[in-house]
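Here is the structure we will look at, set down as structure tokens.
A protein chain is absent from this complex, but the other protein chains hold their places.
Chain IDs A, B and C follow the sequence of writing; residue 1 opens each chain.
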Amino acid sequence: MLTPVTILTAAGTMLVLAVAMALVLGWANRAFHVETDPRVEAAEGALPGANCGGCGYVGCSEYAEAVVLGGAAVDLCPVGGPSTAGKLAEIMGVGLEEKVPERPVVHCNARLEDRLGRRPYEGEESCAAANMVAGVQGCAYGCLGFGDCVAACSFEAVRVAEGLAEIDYEKCVGCGACARACPRNVISMVPFRHSRVVVVKCSNKDFGPEVKKVCKVGCIGCKACERAMGDYFRVEENLARTAPEKFEPSLDFGPVLEKCPQEGIVFLGLPGAEGRDGVAPGRVEVEFRTTVDQAEWRG
Amino acid sequence: MEKEARKAPGLLGQAWLILLLAAFFGSSLAGVEIALKPRIERNKRNETFGQIPFLVPGGSSQKSVETRMGGIRVIRVLSDKGDHLGWVLPASGQGFADRIELLVGLDRKAERITGLYVLDQKETPGLGSHIQDKDGFLRGFEGQPADKSLRVVKGRPAPHSGGIRAITGATISSLSVCNIVNRAVRDFRKALAGSEGKD
Amino acid sequence: MVDSGPTALERFINGILPENPTYRQLLGMCPTLAVTNGLKPALTMAGATAFVLICANFITSLIRNALKPHLRILVFTLTIATFVTIADRFLQAFMPAMSKVLGPYVPLIIVNCIIIARCEVCASKQPVGTALADALGCSLGFALGLASIASVREILGTGCLLGARVLPEAWPNWGIMVLPPGAFLTLGLLLGLVEWAGAARKKAGGNQG
Partner (left out) sequence: MNHLVDLLLIAVGAAFINNFVLHYFVGICPFIGVSRRVDQAFGMGLAVTFVVTIASFLAWFFTWFVTRPGAPVTAWVWGLFAPGSRTVLDLSILNYLIYIFVIASSVQFVEMYLKRFFPALFKAFGVYLPLITTNCAILFACLEIMKHVSGVRDPAAAWGLDQALALAVFGGLGFALAITMMAGIREELDLCDIPEPLKGAGITLLTAGIMAMAFMGFTGVDRGLAAFLR
């Protein structure tokens, strides 16, 4: 007599509990229903979900909402790159105009041995801290080499070699974290219409003789490059600057390279990767790893 | 009409899988319960009754029976031939880290402690957990008089003098065990005296 | 949706080392820390978890088509809770000593992240064969994880393993290893070791690791 009744009561209890919970949740589902635009979920699905902030919004859900409701540009996501921008444009039914990916460039070429007037520094191992100490390094503009940019990059694309920051363009996705992290703004985001671009790797704005006192490879503002290729180079505040958007692989930089007394001018971008000079968009494919993957917890 | 019917039980309709699973699992678990319950009961009983021969010399696990003496749960230990040899008294109290469950073996008149066994304890492993050593700490309780309360002694106590050798580094645990035994034995002796007066 | 769908063998191998639940995915931390003060309880827990994981994966992949997205978690937990109760009663009936040692951690298999993760990621999408292979792989991986931590803690804590004396008598037992803090320290260091070994292998032989 006990067995069938126990089984029946057990099943009955669970059934009653299940019905009660289903009703409560069903009611709650209706009562607490929040009107959300289905396109926001679709947009969120299209985004990589890395919450890296490269688009300027706090996270991907924020950016998805901004795109759908706030009308933000569809191609702000540096990590997702053109493929995500395409999907977002599709969801929003908006045309996608050509967008050139930007990559960071380090405007300094001085390794440790090239820097003069370096004083011993025992403070905190971070550029932000070292930058506050007057005269920690002869040149007041150049890279300090304590790796704030390395810490900022969540894609392990920045490295400090012999005291100078270096970008690994294979891994870099262009989220701009390193540019923001550098206290001396040595790193700037430059549009890469091709796999390379020519840039002046120096940011020292003092006169020539002053520069010579503090650095062996700094730009002394002698205008040799401006005279050789006026439309691509021009010197402002004793520092040669370039116009990366005018760069064409066909341009010949031979004359400028010989005339320039310092080797300050250097090709930048993927070293000699042939056949990579096609039109910029979509060709810097990087094996994508979200910051979420690196979060310790996946349980 | 078809669309209407399906929408009506919207709430429960969606959750039919949950209801079915809940009922099915509930009943299958009840089946498991009925199948395994006797074995689990036997294990529980063995855990306590299995210790009887070690706690009261000559006591038999099968014959002894559980009774209540003045509101206290106790096991009347009978020998194989059925004559009453003594008692096994479950006792529990607060130890160093958590509760300690004990089984105290007493002789017929509850004048002498014939054995002690630790059912459950969560004392510090490696220190307090030594209260479980059969031929160490527990051996000290055998033969102790039940009328006097036991004391924890640092050195080597005289046999049957009510002194218990403390475990080095676990004085609180040893003290707790003694207090639990003292309290349980005192209450039981009072109940025994009360009922002896009666029957 | 994984279009080609990993083969059963691939899921099995993956579960053991490359995606080891304890060291690689950092899942199921609660039992890993709680029951590894001895090798015997650790293996019993691994056995119980394996039983529950295999049965739950089996049932989940059977009913995967009827699953409604928002009720998914509720169905998984119900299935897992049932099998855990069966395992718990089985332990109480046939291995009472172990059941007492493991105590509250047997029912805690219900909220063991490994099982729910496998149900969600693999079983609710793959056919029965792959799901079972994946369950087997993961439980072996979990058992490996538990056994490694439990043996370190038992040897250092009591000087012997499963009763057999490993370290010389003079070894001062590190009581801390059997206590809760020991669990954290051992797992932390072992994780570091595994990470270091993985990185070293990656640097040395390309990156199949």
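Odds and ends about this structure:
Just so we're on the same page, contacts are C-beta pairs under 8 Å (C-beta built on N, C-alpha and C of every residue); 3 or more make two chains touch, one makes a residue touch a chain.
It should be emphasised that the depicted structure is a prediction, and the values quoted were computed from it without experimental measurement.
Counting contacts over the entire complex, the absent chain touches A, B, C.
Screening C:A66, C:V121 or C:L185 against the full complex identifies C:L185 as the residue touching the chain left out.
In the full complex, subunit B touches the hidden chain at residues 22, 25-26, 29-30, 32-33, 73, 94, 96-97, 172. Seen from subunit C, the chain kept out of the figure touches residues 26-27, 29-30, 33-34, 73-74, 77-78, 80-82, 84-85, 88-89, 104, 107-108, 110-113, 116, 176, 179-185, 187-189, 191-196, 199. If you put the missing chain back, the residues of subunit A touching it would be 1-2, 5-6, 9-10, 12-14, 17-18, 21, 24-25, 28-29, 31-34, 61, 125, 294-299.
One rule holds for everything that comes next: only the chains that are shown with their structure count from here on.
Subunit B has its Cα centroid 66 Å from the Cα centroid of subunit A.
Centres computed as Cα averages put subunit B at a distance of 33 Å from subunit C.
Centre-to-centre, using mean CA coordinates, subunit A is 38 Å away from subunit C. Among all residues of subunit B, those that touch two or more other chains are 14-15, 18, 22, 25, 29, 33. Counting partner chains per residue, subunit C has no residue touching two or more of them.
Residues 10-12, 14-15, 18-19, 22-27, 29-31, 33-34 of subunit B are the ones touching subunit A in the complex. Every residue of subunit C that touches subunit B in the complex is listed here, in rising order: 37, 63, 66-68, 71, 74-75, 78-79, 81-82, 85-86, 89-90, 92-94, 96, 100, 157-158, 173, 175, 178-179.
Of all the residues in subunit B, the ones that touch subunit C in their complex are 14-15, 17-18, 21-22, 25, 28-29, 32-33, 36, 39-40, 43, 47, 120, 124-127.
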